[in-house]
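For reference, the structure discussed in these notes is given below.
One protein chain omitted, others in place.
Entry: subunit A
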Amino acid sequence: MSASTDVPKESFRLSQLIYDTRYRSLTIQVIALALLVGALWWLINNTVQNLETLGKDFDFGFLTQPAGYDINQRLIEYTSQSTHGRAAMVGILNTILVAILGCALATVLGVIAGVLRLSKNWLVNNLMAVYVEGFRNVPLLLWIILIFAVMTESMPQPRDFRGDEPEASMFVNDSVAVTNRGVYIPRIGFENSIGSAGATWRSENPAAIEAGEDGTPPPSSVWDWLIVIGVLGASIYGARWNTRRADAIQEATGERPTTWYINLGIIVVPTLLVMLALGATIAQPYLRGFNFTEGIHLRNSLIALWLALSLYTGAFIAEIVRAGILAVSKGQTEAANALGLRPGRTMSLVILPQALRVIIPPLISQYLNLTKNSSLAIAVGYMDVRSTLGGITINQTGRELEGMLLLGLFYLVLSLVISAVMNVYNNAVKLKER
């Protein structure tokens, strides 16, 4: 007797799409996809239709038209005759500048506050708690406006520095002026500048030379700085040779030679030599006309945005750092102590490397937050990309859709780049599993 193993062949019924678990998930996914495509189609169609009703087209040609407006803080050459594309570029660089400055300061503040919040000293510990809770729980915009208002309302005007008995005076050997228009600090100029800007600078402003007002300002060009930074980078890379030598000696003898002064020499001496060769001099800001000239002008808008972003994000980073340190088991500290490591070395060699694994991923999101929050620049008139491309350019050309798309694309790309760089770093410090 042969047992038939044939299962009676079922014909496919439509209701199986819902009631049969083999097909149900497929059905749901297909419907969800259809809905998504439908919604997207509706959005795009709606946009196209409305643009048609308004009689507007979709065109990026405005980027090559002259912008017509001036920008106060520019890291690259820009005049009101430059194009809207160039204005967007100036804004992009300003965004990146405040993002980098902000991330750096926020990290420093965050790490210090995070470590100190674990201190056993009641006062230090509670001060840090006040800092963290205060900044975390008040909207960033308020901090930006508060710092800006304090700067503009309570600092002296440039003309208060004038006269025989001025109402205000400069700091640090007459080289730093804190005014209600920003802070003026000395800058480094190069007398033997290799940039082309040098020749024109010297012939300018003969009246100032006659008046003995600090003479002609020494020029500086991008190329000078590229050389200096290049040499500095190479020296830092070179200093790793010394560290590796010290590692080898430590492996062989167990004694680690002191490395810091050799490293310092390797890094500082070539850079100083290059700067001397270029004829580096310090140009101090001085009062002329309505404002201070020379020196670097850190505008109130930049200072307010930078400090507020750093203090605010720093508070979050402090919590992340604290969490990271607490995530390292106490036994690690005790083991390190048992081996005779001093507390500082315990922190830098045992605790932090392990804590970093926990710290880095949430730190990436804080960096991204800070970068995107920098678009709050509008509150204080900092000319970031949101103010140039996303503000004045859109307003003067009426290209809202194009401008906003470009703006969104820029922030997306910048965020992805930051994430990518930080992920590389994360991979370098994360637990090596073999």
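Just so we're on the same page, contacts are C-beta pairs under 8 Å (C-beta built on N, C-alpha and C of every residue); 3 or more make two chains touch, one makes a residue touch a chain; residues count from 1.
Quick note on the criterion: contacts and distances are computed from a predicted model.
Going by its UniProt record, the hidden chain of the complex is named "Amino acid ABC transporter substrate-binding protein" among "Carbon-phosphorus lyase complex subunit PhnI", "3-isopropylmalate dehydratase large subunit", "Amino acid ABC transporter substrate-binding protein" or "Cbb3-type cytochrome c oxidase subunit II".
Only one residue in the set A:180, A:221, A:242 or A:419 touches the chain that does not appear here, and it is A:180.
When you scan A:80, A:192 or A:243 for touch with the missing chain, the hit is A:80.
In the complete assembly, the contact with the undisplayed chain comes from A:288, out of A:288, A:357 or A:430. Contact residues of subunit A toward the unshown chain are 31, 35, 38-39, 42, 45-46, 49-50, 53-56, 68-72, 79-81, 152-153, 157, 159, 180-181, 288-291, 293, 300, 378, 381, 383, 387, 391-392, 394-398, 400.
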